[in-house]
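Just one protein chain is left out here, and the rest sit where they should.
Order of writing sets the chain letters: A and B. Residues in each chain are counted from 1.
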Amino acid sequence: MNNASTWQLISCIMRRDLAVALRRRSDIINPLLFVVIVVTLFPLAVGPGPDILGRIATGVIWVAALLSALLGSERLFRDDFLDGSLEQLVLLPAPLPALALGKIIVHWLLSGLPLVILAPLCALLLKLPMDAWGVLMLTLLVGTPMLSAMTAVGAALTVSLGRGGALLSLLLLPLFIPLLIFAAAAVESTLVGTSAYGQVLLLAGLMLLTLTLAPLAVAAAIRVSVN
Amino acid sequence: MWKWLHPYAKGEATYRLLGAWLPWLSGLAALLMTVGLVWGLFYAPPDYQQGDSYRIIFIHVPAAMFSMGAYTGMAIAALIALVWQIRTAEWAIAAIAPVGAVLTFVALFTGAVWGKPMWGTWWEWDARLTSELILLFLYIGVLALYYAFNDARTGAKAAAILSLVGVVNVPIIHFSVYWWNSLHQGATITKFEKPSMPPEMLIPLLICIAGFLFLTAALVTQRLRNEILKQELHRPWAQQQLGVEVNHGV
Partner (left out) sequence: MAFDSWQEAIWMGGYGFYVWLSFGVSLLAIGVLVVHGLLTRKKLATMAVQEKQRKQRLARRQQQERELRSATTE
């Protein structure tokens, strides 16, 4: 039995999560596909006029991102809870918040980061003016880690419930709203012509705060759910 | 230093203490609210700009204040429940949440109805209104989580975690009028400056605020006593309280 250091434990858990997730490609692709579908449906419903589309583009992309985060939330803890590995996670000699942060990062790599790469396509489909594309990707880059962190809190609280789906949306909605407002405002200010620098900076600050505090809440929630 | 609090971890002690307080809290609430609301509705002078519609303030401001105050109380109870595992604190979360939710609804509703003649719109997505709406969702979420679990203690702990996660919203509501200069007006009453309201309007407002304080306390006390009874229903003292004769030996 080798003496695994804390960092080795965390990286081991992260690699395991990554490997398991990559085996179920559909779990990764489905939420991204969902975003693209939503983005495709809006021009069909609202009409292809570039002025309307361009104005709602930011909101539609961000709301689609939030909804797809809700869709992909089960992946975080449900399987581990069902086969008992969540309990084992609690028993590891590494601090549970650190393990939770590791899981959040892996979740983000597979859900938030692909979304940042997908953003130009969505922006194109929704006729968002090109000078706002950069800021859109930046807000997604900075905001989606927050999304993963908050989704993790909600998922950890409801993992032991049988049908936690609607409850999860209700729990996460109050937490998502500020993120949505700031991210959309940042892109909007670019469209209007003012600099989005301040708002992106604020978003980055919020992201760091969330990534610091959310793992504590996730760890507490995991402990509660596992008992 | 906190030793005197320890007996109240037991449901029965808290129940009896609250039972002694409840008549006073309800009486003061009824008295202060009647005096304050009647004064504000009929005796305070009309506002120079808003005419008589400003009288909604006598419900709107106290309700909004205590919607935030109740959440803070709930978060403190949540902290105590999580850290010290005290069951009375867990039950307090379930007692405060419905009261806070109703207060938040009242604040939002009266604000909307006041806003229509004043700003010309029932609703606007400015920072304070939005964060108050978020507060309502948080209250509902805490309640939903509390009752979603089969085991009451797990539910209480999960609800406690959610309350603490959401408490960051309370300072956002409070400071939103300073950070974002948008639709909702600034603070009327601050601790350090002369209030921007004349005394003929300020005094009934303060009375209403005091009335709402005791109202919130009385409502929470009533609900907490009910929750204690519900959780301790199998104990003789609870059955006695509910008027069931306790037959020792059955």
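What we mean here is this: a contact is a pair of C-beta atoms (placed from the backbone, for glycine too) under 8 Å apart; a residue touches a chain by one contact, two chains touch by 3 or more.
Since we're looking at a predicted model, the values are computed, not measured.
Undergrad: Which of the visible chains would the unseen chain be in contact with across the whole complex?
TA: The chain that is not shown is in contact with B.
Undergrad: Touching the hidden chain in the complete assembly: which of B:74, B:205 or B:238 does that?
TA: If we include the chain that is not displayed, B:238 is the one touching it.
Undergrad: Among the options B:18, B:32 or B:59, which residue touches the chain absent from this view?
TA: The one listed residue touching the chain not shown is B:59.
Undergrad: Just checking the interface: what residues of chain B touch the absent partner chain?
TA: For chain B, the residues touching the absent chain are 37, 41-46, 51-53, 55-56, 59-60, 63, 98-99, 102, 105-106, 109-110, 113-114, 116-117, 215, 219, 222-223, 226, 229-230, 233-234, 238-239, 242-244, 250.
Criterion: only the chains that are shown with their structure count from here on.
Undergrad: Could you state the distance in Å from the CA-based centre of chain A to that of chain B?
TA: Measuring from centre to centre gives 33 Å for this pair.
Undergrad: Inside the complex, what are the residues of chain B that reach chain A?
TA: That would be residues 82, 130-131, 134-135, 137-138, 140-141, 144-145, 148-149, 154, 157-158, 161-162, 164-166, 169, 172 of chain B.
Undergrad: Could you list, by residue number, the parts of chain A that touch chain B in their complex?
TA: So the residues of chain A touching chain B come out as 153, 157-158, 160-161, 164, 167, 170-171, 173-175, 177-178, 181, 217, 220-221, 224-225, 227.
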